[in-house]
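A single protein chain has been omitted from the complex, and every remaining protein chain is retained in its original position.
A, B, C, D, E and F are the chain letters, set down in written order, and residue numbers restart from 1 in every chain.
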Amino acid sequence: MLTARELLDPLLGIVGIVLGAVVLRWLVHRLIARLTDGLAAGRVSSLLRPHRSGSPGTAERRAQRARTVGSLLRSVASFVIFGVAFVLVLSKLGINIAPIIASAGVVGVAVGFGAQNLIKDFLSGIFMMLEDQYGVGDVVDLGDATGTVEMVGLRITTVRDVNGTVWYVRNGTITAVGNSTQRFGVAVVDVPVGYSADVDQAIGIAGEAARQAVTRKPLADEVLGDVETLGAQDLTQAAITLRLTVKTKPGRQWAVRRALTADVKMALDTAGITAAA
Amino acid sequence: MLTARELLDPLLGIVGIVLGAVVLRWLVHRLIARLTDGLAAGRVSSLLRPHRSGSPGTAERRAQRARTVGSLLRSVASFVIFGVAFVLVLSKLGINIAPIIASAGVVGVAVGFGAQNLIKDFLSGIFMMLEDQYGVGDVVDLGDATGTVEMVGLRITTVRDVNGTVWYVRNGTITAVGNSTQRFGVAVVDVPVGYSADVDQAIGIAGEAARQAVTRKPLADEVLGDVETLGAQDLTQAAITLRLTVKTKPGRQWAVRRALTADVKMALDTAGITAAA
Amino acid sequence: MLTARELLDPLLGIVGIVLGAVVLRWLVHRLIARLTDGLAAGRVSSLLRPHRSGSPGTAERRAQRARTVGSLLRSVASFVIFGVAFVLVLSKLGINIAPIIASAGVVGVAVGFGAQNLIKDFLSGIFMMLEDQYGVGDVVDLGDATGTVEMVGLRITTVRDVNGTVWYVRNGTITAVGNSTQRFGVAVVDVPVGYSADVDQAIGIAGEAARQAVTRKPLADEVLGDVETLGAQDLTQAAITLRLTVKTKPGRQWAVRRALTADVKMALDTAGITAAA
Amino acid sequence: MLTARELLDPLLGIVGIVLGAVVLRWLVHRLIARLTDGLAAGRVSSLLRPHRSGSPGTAERRAQRARTVGSLLRSVASFVIFGVAFVLVLSKLGINIAPIIASAGVVGVAVGFGAQNLIKDFLSGIFMMLEDQYGVGDVVDLGDATGTVEMVGLRITTVRDVNGTVWYVRNGTITAVGNSTQRFGVAVVDVPVGYSADVDQAIGIAGEAARQAVTRKPLADEVLGDVETLGAQDLTQAAITLRLTVKTKPGRQWAVRRALTADVKMALDTAGITAAA
Amino acid sequence: MLTARELLDPLLGIVGIVLGAVVLRWLVHRLIARLTDGLAAGRVSSLLRPHRSGSPGTAERRAQRARTVGSLLRSVASFVIFGVAFVLVLSKLGINIAPIIASAGVVGVAVGFGAQNLIKDFLSGIFMMLEDQYGVGDVVDLGDATGTVEMVGLRITTVRDVNGTVWYVRNGTITAVGNSTQRFGVAVVDVPVGYSADVDQAIGIAGEAARQAVTRKPLADEVLGDVETLGAQDLTQAAITLRLTVKTKPGRQWAVRRALTADVKMALDTAGITAAA
Amino acid sequence: MLTARELLDPLLGIVGIVLGAVVLRWLVHRLIARLTDGLAAGRVSSLLRPHRSGSPGTAERRAQRARTVGSLLRSVASFVIFGVAFVLVLSKLGINIAPIIASAGVVGVAVGFGAQNLIKDFLSGIFMMLEDQYGVGDVVDLGDATGTVEMVGLRITTVRDVNGTVWYVRNGTITAVGNSTQRFGVAVVDVPVGYSADVDQAIGIAGEAARQAVTRKPLADEVLGDVETLGAQDLTQAAITLRLTVKTKPGRQWAVRRALTADVKMALDTAGITAAA
Partner (left out) sequence: MLTARELLDPLLGIVGIVLGAVVLRWLVHRLIARLTDGLAAGRVSSLLRPHRSGSPGTAERRAQRARTVGSLLRSVASFVIFGVAFVLVLSKLGINIAPIIASAGVVGVAVGFGAQNLIKDFLSGIFMMLEDQYGVGDVVDLGDATGTVEMVGLRITTVRDVNGTVWYVRNGTITAVGNSTQRFGVAVVDVPVGYSADVDQAIGIAGEAARQAVTRKPLADEVLGDVETLGAQDLTQAAITLRLTVKTKPGRQWAVRRALTADVKMALDTAGITAAA
C-alpha cells in the first residue's frame, strides 16, 4: 500500500517542477525581450557592430529583425525548458529515465551530424541580421549568386540575378558577402589601346574625355567625385590598358562605367589612337 | 517465491508505460497535424517564409506537401516513442538495459557518421518544401543539374535537362537553388561589334531594332516591359559588346534572347556595322 | 556454497533472454519481410517514390531488389539482436560487462570514423534501389564515370564507358545521377555558320533540312516528335551557332544528333552558307 | 585475513574468463574460416557480387585473397577478445578498471580521429578484394594513378604507369576504379577533316579504310567485332570530327586505335580530303 | 515532516554556492582584466608576438582591442560560472539534475557541430587582434576579398575593394592574410619587348629610364630605394619580359608601378625597341 | 584513527600496481621488439607487403627503420601504461579520480580534434616505412612536391626538387606516391609532325633513328630493351604526334627521352618531314 506521503511527495515535486519551468521560461523570455529590444533600438554590443549603421530607414528594419530573431530564440528556449521539465516529471513518477536520456542523446548526436548545416544556416542568418550586412534591394555577391536581394530570411537569402533567376542561397554557405550598394560605388573604366600608342597622350585624352562626361547630364547626377586617371594598368605585347576610376552613387557604378567606356573610346578614336597594336 | 506484489508491480508499470506511450504518441501526432494543417493553409511562421507566395495552384501543392512532411514526422515520432517504451518495459521485467542502451548508442553513432548525408537530404527536402523553392515544371539550376523539375521528393529532386537526361539530385547536396520561372525573366542580349564601330550609333540601331521586334508578334506576347539599352558592356582590342535587356514572361527569356539576338544582328548588318575589328 | 536459487535464477534468466532474442528476431524479420514484400509489389511509400515507375520489366527488377535489400537488413538485425543478447547472458553469469560495453563503444567509434564511407555506400545503394534510379543497360552519368550500367550493387555500381573501360563506382560518392534513357531523349544539334550569314535564311534552311531528314528512314524510326528550330543560340565575332532540337527514343539521341548535324551541314553547304566568318 | 573464498572466487573467475576468451576466440576464428572458405570457393553473398566473375585463373586468386582477408580478421578478433579478457581479469583482481576503460576510450577516440584513413584503406581493400575489381596485370585508372597493376594489397595498390613510375595508391582514396581489361575494349578513332569536306563521302571513305584494316593482320587478331562508323561526332567552324569504333581484345584498344587512326588518315589523304578548313 | 536541519542545510548550501560563484566570477574577471591590461600596454607573451609592433598610433588601437577581447571573455566566463551555479542550486533543492546535464550535453554537442564556424570566427578574430595583423585603412588580401580594411570585428572583417564593394569576411575563413601596407611596398615593373631585341641594351635603357623617373617628382616622394634591374624574367618565342623593382612607401607600390611602366615603355619606344617579335 | 589495515591495504595495492605496470611495460616492449626484429629481418606480414623487396642495401635500411618505428611504439606504450598506473595509485590514495578521468577525456577529445593531422602523419609514416615505398635518393612524386628524397622521417619526408628547393612534406597529406626509380623507367618520346606527312614513312624513319641511337654510346648503357614504335598517338588538324617508348635504367628515362627526341627530330628533318602542317 502506498502511504499518503508516497503519493503526495511526487505530486508536490511535479507541481514544483512545472511551476519552476514556467517561471524560468518567463525569465528567459524576458531576457530575450530585453536583448531584442536593445537590438531594435540599435544598442548592439560593440562586439557585433562591424559597421557604422547610419542610413535612414534602418530603424524599422532593425526592429523587424529583432522581432524575428527574438521569436526564434523564444521557441528554442521554450522547447528546451519544457522538454527537461517533462523528463523531470517522469522521473518523479518513478519512471527510469536513463533510456529516455540515452535515446535523446543518440537522437541528438545522430541528428546533430545531419542537422549541422541547418544550425549553421540559422546561426549565420542571426548574425547577418544582427550585423545588418544587407537588406532588401541591395546588390550583393553571395558567392553562389550575385544580384539584388529580394528577401532576407533566417535560413536562406533570396537574390534575383541579372537574368531574372531567383536564387535561394543557404546563409550557412556564404563565407563572404560583397555589398555593392553601401554609401558609394567606384566605376573602374579599363580601355585598351594599341602597344604603339603614346601612353601619356592617351592617358591625357582619356582623362579629359571622362572628366567632361561626368560634368554633363546624366552622369553628373550619378558621380560623387572627380575622375582619377590611374594610368597604364597593364602592358602586354599587344596592348596598353588605361584605367580611370570615379566614385558614384551606390548601385550606379555599372551604368557609369558603361557610359564612360563609350565616351573614352570615342575620344580616343577621334584622336586617332586605335586599338591596333 | 515471488510475492504478488513482486509480480503485480512490474505488470502495472508495463501497462502504465504502454498507455503513456500511446497517449504521448497521440499528442505528438496531434501536434504534427496542427503544424502541417497550418502549412497546408499557408500559415507558415515568418521565420520560414522567405518569399511572398501568391501564384495560383500553390494551395493544392502546399496541402500535398504538408501531408508528405507530416507523414515523415509521424513515422519518426512513433519509432522513437515506441522504442523508448520498449526499453522501459524490458527494464521493468528486470532486464539489465545498460548493454541495450550502449549498443543503441554505438549503432547510433556509427550510423550517425554514415547516415548524416541521408539526414541532410531529408532535412533539406523538408525545408525546401516548407519554403516552396520550386515545383514541378519550374526551370531550376541545382548546381549538379539544370533543367525542368519533374518531381520534388523529400530525399531527391528529379530534373530533366536540355538533352533529355533525367537527373536525380540529392537535396542535401544543393547549396543554392536558381529558379528561372518566378514571376518574370530577363532576356540579356549581348551583341559584339568590331572595335572600329561608332559606339553611340551602334547602340542606337541595336536598341531601335530590339524595340521594334518586341512590338511585333510573337515577341509582343512574351515580353513584360520595355527594352533597356545598357550600352557598351565590354571593350577589348577586338570588339565592343553591346548589351540590351528586356523583362519577359517566366521561362520565355531564352526564346526572347535568341530572337532579339538575330534581329539586332541583322539590323546592324543592314547599317553596315560589322563584327570585323 | 551456492544455493539452488543462486544457480537457477541466472539459468532461467539466460533461457528467457535467448528466447526473447529469438522471438524479437523473428518479429523484426517479419517486419522486414512485410516491408520488402511491399517494395516488391511496388507499394513504396510516397516519401520515397520520386518518379512514376511504369516501364515494363520493372516488376521483376523490383522483386529482386526487394530481396537484396531485405537480406541485408535481416543480417544486420540478427547481428545486433544476438550481440546484445550475448552480452546480457554474460551479465547474468556474473561477468562485469562494463569493459565489454566500453570496448564495444571504443571499437564502434573508431570503426565508425573509418567505416562511414562503407555505411554511406550501402545506404546510398539501398535508396537508389528503392527509388529505382537506374537499371542494367541504362546509360547514366554518375560523375566519376559515364556509360552503360553493367551491374547495380548495394555498395558499388558497375558502368562500362565508351572506351570499353569498366568503372566500379562507390554508391556513396554519387551526388547526382543523370539517366539518359528514361522515356525519351533530346538530340541537340548545334551548327556554326559564319558571322556574315543571313540568320533567318540559315535558320530556315537548317530547319527544313532537319525536318526532311527525320521523315526519312532510318531517322524516322528514332525520333518521337517534330524538329524545333530554336534559332541563334550564340553569337560571337566569328560565328553564329544555330540550334535545333528533336525528341528521340531513349538512348538514340546521340545517333540522331550526329546524323542531323551532317544533314544540316550539307544543306547549308548546298545553299552556299559557309562557316567562314 | 582473506578467507579461502575471498582467494578462491577471483581465481575461479579468472580461470573462467580465460577459458571463455579462448573458446570465444576459437568460435570466432571458425566463423571467419567458414566465411573465407566460402569466399575462396566463390560463394560470395549476392550483396557483394557486383560482377559475374568467370575469367580463368581467378579461382586461385580468390583463394589467396580469402586467406589474406581471413588473416587480418583473425588478428583483429584475437586482439579485441584478449584485450577485454585482460581487463576483466584485472577487475577480478580488485583493480579499479574505470581509469583503464577511460584511458582506452580516450586513446580510442584520439586515435580514431587520426586513424580513420587507415581503417578506410583497409576496409576499402577488403571490399575491393571481395568484389574482385582488379588483379595483377590489369590496366586500371585509380584516379591518382593510371597504369598496370603490380600488386594488390589490403592497404595500398601498386600501379606502374606509362613512364615506368610505380604508384603506391592508398585504397581508401580511390572513389572509382576504371578497369580497361575486362572481357573487351573499344578503340575509338576520332579523325578531323576540314569543314569544307563532304561529310557523307568522308564517312564512307573512313569506314571503308577501317573495315579493310581490321581484316588484315595484325589487326585481325586483335579486334572482336565490326567497325561502327558513328559519323560526325563534332562540328566546329574549322573541322568535322569523324568517329569510328571497334571492339577489341582487352588491353589492345590503344594499339588498334593508333593503327586505325593512321590507316584512316592515309585513306582520306589519298581521296584528297584534307584537314585544311 | 522536514526537520530544521533538512530545511537549513540546503539553504546554507545554496547561499554558499551563490557566494562562491560571485567570488569566482570576480576572480576570473580580475584575471581577464590583468591579461587585457597587459595587452593594452603591449606586453603580449612572446608566444603570440609574431611581429615587432612599432608603428605610431598602435597604442590606442591596442587598448581598444584589449577592451573588446576582455568584454567577450568576461561575458563567456560569467555565463559559464552562473550556469554551473544554477545547476548546483537546483541539485541542492533535491532536483534530479541528470536530465539537465544530459540535455545540456545534447544541446552542447548538437550546437557544437553547427556552431563551430561561429567559434572559429571569434577565436580567429581574437588572435588576429592580439597579433595585430591589420588595422583600419590597411590594404589587405583576405582570400575572399582584397581591398582597404573598413572595420575589424571579432567575428567579421569589413573590406572595401577596388569597385567600392564592401565585403564582410568571416574571420574564421581567412587562412592567410596579405597586408600590403607594412613598412614598405615593392613596385614590380614587367615590360615585354620583342624576342629579336638586344637584351642587354633593352635592360640598360629600361633601367636608366626608371632610375631617372624615380628622381623626379612625384615619384621621388614615393620611392624608398634604388631601382633594381633584375633582367630577363621570362623568355618565350614571342617576347622577353624585363623586370625592374623599386621599394616604395607602403600602399604606393601600385601607383609607382603604373608610372614606371609608362616611363620605361616610352623610353624603349624612343630607342626603337618594340614589342613586335 | 586509521587502523593498520587501512594504512597497509592501499600501500600494498600501490606496490602491486607499480609492479604490474613495470611488468606489463616489459611485456609490451618485448612484443614490440619481436615485431620490429621481424621487420628488420624482412618478415613483414603478407598483409603489409605490397611489393617484392629485393634490391640490395635494403636490409640495413629495413633494420634502421625497424628501430625507428620500435622506438616510437615503445614511447607511446610506456606513456599510456604509466599514466594509467599513476591514476590507479591516486585512486588507492583515496583521491576522487572522476575529475581526473573527465579532464583527461576532455583534453583527449579537444586535442584529438586538433592533433588528428599529427597522428595521421605518424601513422602514414609508419606504414610507408613498413611498406618501403621509397628511400633516400629515389625520385618520387608526392603530390605536393616532386624530386629526389633527401630524408625519410616518421612525420615528414624531405624532397629536393629540380630547382634545388627542399620540400618538407607531411606524410599524412600524401595520398599516392609515385616512385620513378624502381627496377626500370620508360622513356616516352612524343614527336609532332605536320598533318600532311606520310604517317607510315614518318613512323619508320622515327623508329629507325631511335633504334640506331640506342645502340650507340652513351644511350646504349642506359636503355634496357628495344625501342617500341607505338605509332600515331594523336591526330589533330595541325599535327600527327608520333610516339616511341624504350625501357631504361631507373632514373635515366628523362635523359634518354631528351636524347631520343633530338635524334628523332633530326632524322625527320633530314628526310624532309617537317612540323609545318
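Criterion: a residue touches a chain if its C-beta (ideal position, glycine included) is under 8 Å from a C-beta of that chain, and two chains touch if they have at least 3 such contacts.
Everything numeric in this text was worked out from a predicted model, so none of it was measured.
Asker: Taking the full complex into account, find the residue in E:131, E:161 or E:208 that is in contact with the omitted chain.
Answerer: Only one listed residue reaches the unshown chain, and that is E:131.
Asker: Where the complex has a chain not shown, which of E:18, E:33 or E:109 is the residue touching it?
Answerer: Looking across E:18, E:33 or E:109, the contact with the absent chain belongs to E:109.
Asker: Sort through F:8, F:23, F:59 or F:106 and give me the one touching the missing partner chain.
Answerer: From the options F:8, F:23, F:59 or F:106, the contact with the absent chain belongs to F:106.
Asker: Residue by residue, what part of chain E touches the chain that was omitted?
Answerer: Its contact residues with the unshown chain are 17, 45-51, 80, 83-84, 87-88, 91, 97, 100-101, 104-105, 108-109, 111-113, 115-120, 122-124, 127, 131, 133, 141, 172, 175-180, 182, 184-186, 188, 195-196, 198-200, 203, 230-233, 235-238, 240, 243, 245, 247-248, 250, 253, 277.
Asker: Residues on chain F that touch the omitted chain in the whole complex?
Answerer: Against the missing chain, chain F presents residues 68, 71-72, 95-96, 98-100, 102-103, 105-107, 109-115, 117-118, 142, 144-145, 150-151, 153-158, 161-170, 173, 190-192, 194, 238-239, 255, 258-259, 261-262, 265-266, 269, 274-277.
Quick note on the criterion: only the chains that are shown with their structure count from here on.
Asker: Measuring between Cα centroids, which chain is at the maximum distance from chain B?
Answerer: F
Asker: With chain centres taken as the means of their Cα atoms, state the distance from chain A to chain E in Å.
Answerer: 21
Asker: Which chain C residues sit where two or more other chains touch them?
Answerer: Those would be 100, 105, 109, 111-113, 115, 117-118, 238, 277.
Asker: Looking at which chains touch, is this a line, ring, star, complete or other?
Answerer: line
Asker: Please give all chain pairs that are in touch with each other.
Answerer: Every touching chain pair, ordered by label, is A-B, A-E, B-C, C-D, D-F.
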